[in-house]
Structures are given as C-alpha cells and as structure tokens.
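Notes to accompany the following structure.
The complex appears here without one of its protein chains, the remainder shown in place.
Presenting chain A:
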Amino acid sequence: MKLHVEGLSVRFRLPGAVVQAVTDARFTLDQGRCLALVGESGCGKSVMAHALLGLLPANAAVTGHAWLDDLDLITAPEQVLARQVRGRRIGLIPQSPAAHLTPVRTARAQLAETLRELGRPDTPDALARRAGLRPADLDRYPHQLSGGMAQRVANALALAGDPPLLLADEPTTGLDRPLVDATMAELRRLCDEGRSVLLITHDLRAAEQVADDIAVMYASRIVELASARAFFDGPRHPYAQGLLDALPTRAFTPIPGQPPELTRLPDGCAFQPRCPRATALCEEQPVLNEVACHHA
C-alpha cells in the first residue's frame, strides 16, 4: 500500500471569504513508513486528513489527487469510500475523539459494533489492551471516560479494521508519558509489519520516537519534507526552526507575530511577515524542493 498525494488543495467557501486550508500538497507515503505531519495550529493538518477520506463538509472544494495505490481518493465515489476505504483500507483516529464517540453507547458496544461491521474476529477486550485500556473501562459511557481514556477508545476503534494505512490525528492527547510511549511503540509495530502511518502531532518528542520522515506545514502548504533524523538535527525552514525553539525544553519563546489569515494569504512566502531572514526575494512563492524557502 502506497499513498501518493499530488497537488492536493482544499478551499472552504464562506459568506464573503474563501479559506485556503490546504494548498498544492505533494508527498508520498510508502509502505512500512511513518510520516509525521507537524505545524502551527490552524495550518490545515486535520483538513488534509479529512480530505483523504472524503469527510469534508459541503462548502469544501477539493482539487488534485491522492492515490491509494491505483484508487484516486479525491474522485472516488462516496459509496467506494464508505464501503471499501474508511475503516478498512484507511483508519482514522480523529482529533478530539470524545466528540466523535456516540454518547448513548458504552465503549464496548461501539468497539463490538465496529468489529462486526468490518467482519473482524478480534474481541473488544483484545483491541482495548492494544490501545492501553483496561477491559473493565470499556463498560463506561463516553461521558464517564477521562480525556485520555476517550483517546484510547478512539485509538482502539481505528485499529479495529487493521487498515494498511492509518491517519492518526493527535493520537496522544490526554495520555501520560508511559501511554504515549506505548502508543508510539504500537504505531511503530504497525509500520514494521508493513502498514503505513500518517501521524499528525504537536508532540514532537513522540514524532521523534516513531517517524521516518517529517512534513512541516505552514499556512496551508507543506514547507519542509525531511528525514526525521535530519529534521531533529536541525530543520531548514525558518518556521520549523522557530517551532523547535519554542519547545519548553528549549527557549520556550513563541514565534513573533500573528498567525496568517488563510482567507488572505500573500502571493509570496506566507511566513515572510514573521521571518527573521525575509528579503525582497520572499515576495515570490518559494517552490518546495525539500524545503520551500529562498534562504534555506
């Protein structure tokens, strides 16, 4: 299984404005690899994941291609996505999982139903253990779960269909460090067994544990694509450098300036207004060639 994203863009139409949520994304996720997608809050990570699964609302316009082997996910009919793709070929761990669980059914009932729908032989208990939950916790309703427990239920649900590709959108929120480590080990195991993982995360330490490659997104565009080792040795894009510097283990200083407005992005580099290295060159949109920066 291989995912090849080619010129993927997403626009939201709103009264009086258009939101450029994803612009011309290009990357390949090979079998057995883990790609971590990192970037500023609101830059388009979750929208990109939802676009791959045809889960965007009606005011979204998606263009470009996303090839899952020889199926184009962007043009595939809803029926194909619903019957063959979601949960089976691509699993999704949604961000804010508690908001996605059915409030009136226990975690166990939801896992059991998903397993039944997908025709899987596993038991809810076995799945729960893989996600770091005690089987006894499955008898609770969503509102009775702690934040980290709801996260683990969502992680278990996404593993139910044993999909060859997993889109994990912030799979570690609410998890303590031992649980984060266990979750990353589980993702690594999936990759080592030949599945692929797109990991969206703000937890750079978790990303470092598991990712083969890192994609950095800023203002709807991928601005750096690097091997995890090269990235953590020293990222090249000024935004990525600022992001690492903001870690509490480092300077803990935010990148100066305001986040970009995706309703009125400049023609040139969107990071320019906040960038210490900006020059007149940056009025022109830099092309992504490992890094999208005129000065890197």
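In this text, a contact is a pair of C-beta atoms (placed from the backbone, for glycine too) under 8 Å apart; a residue touches a chain by one contact, two chains touch by 3 or more; residues count from 1.
Definition applied: contacts and distances are computed from a predicted model.
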| item | value |
| --- | --- |
| Protein name, per the UniProt record, of whichever chain is missing from view ("Peptide/nickel transport system ATP-binding protein", "Dihydroxyacetone kinase DhaK subunit", "Aminotransferase class I/II-fold pyridoxal phosphate-dependent enzyme" or "Sulfate ABC transporter permease subunit CysW") | "Peptide/nickel transport system ATP-binding protein" |
| Which residue of A:L179, A:A228 or A:L288 touches the chain not shown here | A:L179 |
| Residue of A:L262, A:A278 or A:C293 in touch with the missing chain, whole complex considered | A:L262 |
| Omitted-chain contact residue, chosen from A:L71, A:L244 or A:A296 | A:L244 |
| Contact with the hidden chain (one of A:T23, A:S46 or A:Q272) | A:S46 |
| Contact footprint on chain A, counting only the chain that is left out | 12, 14, 17, 19, 38-42, 46-47, 57, 95-96, 98-99, 137, 144, 146-150, 152, 170, 173-180, 202, 204, 242-244, 246-249, 252-255, 258-264 |
